[in-house]
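One structure, as structure tokens, below. Some questions next.
Omission of a single protein chain aside, the complex is shown with its protein chains in their original locations.
Here is subunit A:
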Amino acid sequence: MVMTETAPAPRRAAVRDGLGVGLAVGISGLAFGAAAVTAGLSVAQACALSLLAFTGASQFALVGVIGGGGALVTGVLGAVLLGSRNALYGMRLADLLRVRGARRLLTAHLVIDETAAVATAQPDRASARTGFYVTAVTLLLNWNLTTLLGALGAARLGDPETIGLDVLGPAVFLALLWPRLTAGRTELRVAAAAAAIALVATPLLPPGVPVMLAAVAALIGAAR
């Protein structure tokens, strides 16, 4: 085996993380496609959302409001509000990715929970970049493909909870956060405060706002 020809270990780990996350989270694309069509969107509309909005939580929020018969304006505002955390990820990723010009315009589309999670879990800038783009491309392909399949087969798709898919989302982020949670006391305190803030705010504020509000925990952690 010629070791010198393979990528260094952190880069390989980043590729592995990216492929794993891209494939695992892409599965919820099935659930999104089914939810969108059940809510009354056409297959083309479900696919357009996955391609153009490309941020799962916002997409689920919009079709949730449409399905529930709510006003479209409310649905759009809620969806965009949910997307606001991507702006905060972008601030962190700006320094990690250092992209300019047209590449930056394309990269922006890929700034979401999963890509931010994989990129910030890597030990150095080169593997952070690798992790970001591998996750982004895998997820973009898988998310759009599974949205189409889910939308076409909405009627045949059973309850995703039966096979434990509702645990997949939180388990993915927990696994990616793990190295940072076990790395330092500040991180652990920020994480605990963030979870507490989000849970206390959940019954009081519209969905999506509690997670955004948890950024206050990072603000306190940074000020100390």
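Following the convention adopted for this analysis, contacts are C-beta pairs under 8 Å (C-beta built on N, C-alpha and C of every residue); 3 or more make two chains touch, one makes a residue touch a chain; residues count from 1.
The definition used in the following text is that contacts and distances are computed from a predicted model.
Asker: One chain of this complex is not shown here; going by its UniProt record, which of these names is it: "RNA polymerase sigma factor", "3-oxoacyl-[acyl-carrier-protein] reductase", "ABC-type cobalt transport system, ATPase component" or "AzlD domain-containing protein"?
Answerer: "AzlD domain-containing protein"
Asker: Looking at A:Val43, A:Val80 or A:Ala126, which residue reaches the missing chain?
Answerer: A:Val80
Asker: Which of A:Leu30, A:Leu62 or A:Leu148 sits in contact with the chain that's absent?
Answerer: For the chain that is not drawn, the touching residue is A:Leu62.
Asker: Which subunit A residues would touch the chain omitted from the figure, given the whole complex?
Answerer: Residues of subunit A in contact with the hidden chain: 16-17, 20-21, 24, 41, 45, 48-49, 52-55, 58-59, 62, 66, 71-73, 75-76, 79-80, 83-95, 97, 99, 104-105, 107-113, 116-117, 120, 161-178, 180-181, 186-187, 190-195, 197-199, 202-203, 206-207, 210-219, 221-223.
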